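What you see is the complex with one protein chain gone and the rest in place.
Coming up: subunit A.
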Amino acid sequence: MLLREAATGRGGRGEERPTLKYIGSANSDDLRISKNCFSLNVSLKFSEQSLKLVGFSGSPYVARARVALNLKQIDYEFVVEEFGKKSQLLIQSNPVYKKVPVLIHRGNPISESLVILHYIDEVWAAAGPPILPADPYDRATARFWAAYIDDKLPSQSSVLFIDQADEAVKEEAKIKLVRVLEPLEEVFKKCSGRNRFFGGDTIGYIDIALGSYLGWIKALEIIAGIKLLDEAEIPRLVEWADCFCSSDAVKGVIDVTEMVEFIKLTRSLIQGAANSPSN
């Protein structure tokens, strides 16, 4: 059962402000609410005492941690930050950046999504398929491409308003994205053979690093009415994207419909709108 509610809360100046709280699939017994965040017990195969992930569904970086935990089938408590606010828990556990995701394991906080991936892969090495390859050169290659992805993919917030731009701007955005992804198309062709993922048979480090942005990319395609992932230019990656999004570890983490609503919410916060964004 997908739980999602748009609740109306009071903003700092007494204005009514809509807040979208994504809860996920759960029983209501698993839900606990505290100031600026609420938490959800996500039950998977292995029960791990005291494992929390602080984040929210719209973040590709949080998605990385969730996919990794799903791959290893680890139970965790998803502490959902209220969008637009920072809870005390977040500020205390990531005082340097005050950003999600933060993985808190036995009281120890770990920040930065790629660091979290390494941690999950090391601590739960036996629990599921490896996220990073074993060979040092392959590991260096995987780390290189993850760094490249994080350097090139995040873009200006103006991309959120892409549907309001003219056709030339939309086309430019598409060309820019394809240019960034072209080297990865080549890497995928070389390293995967006939496999479905960069990591081979199972999802690996590059898959998670790149795949975490698919929610945003696909949602922007819907909002702008253009195909950003062009099959003519990057056919293998388009195929890969479908495999990634439909895999068990990713289903429920990347929800494109929800991402469209999340982007609209982000836009309304940016614009400082008082009312709910209209469809």
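We take it that contacts are C-beta pairs under 8 Å (C-beta built on N, C-alpha and C of every residue); 3 or more make two chains touch, one makes a residue touch a chain; residues count from 1.
The definition used in the following text is that contacts and distances are computed from a predicted model.
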Identity of the absent chain, which is to be given by its UniProt protein name, from "alanine transaminase", "Glutathione S-transferase", "Centromere protein M" or "Two-component response regulator": "Glutathione S-transferase"
Options A:123, A:256 or A:269, residue touching the unrepresented chain: A:123
Interface with the undisplayed chain - residues on subunit A: 96, 105, 108, 110-112, 114-116, 118-119, 122-123, 136-137, 139-140, 143-144, 147-148, 183
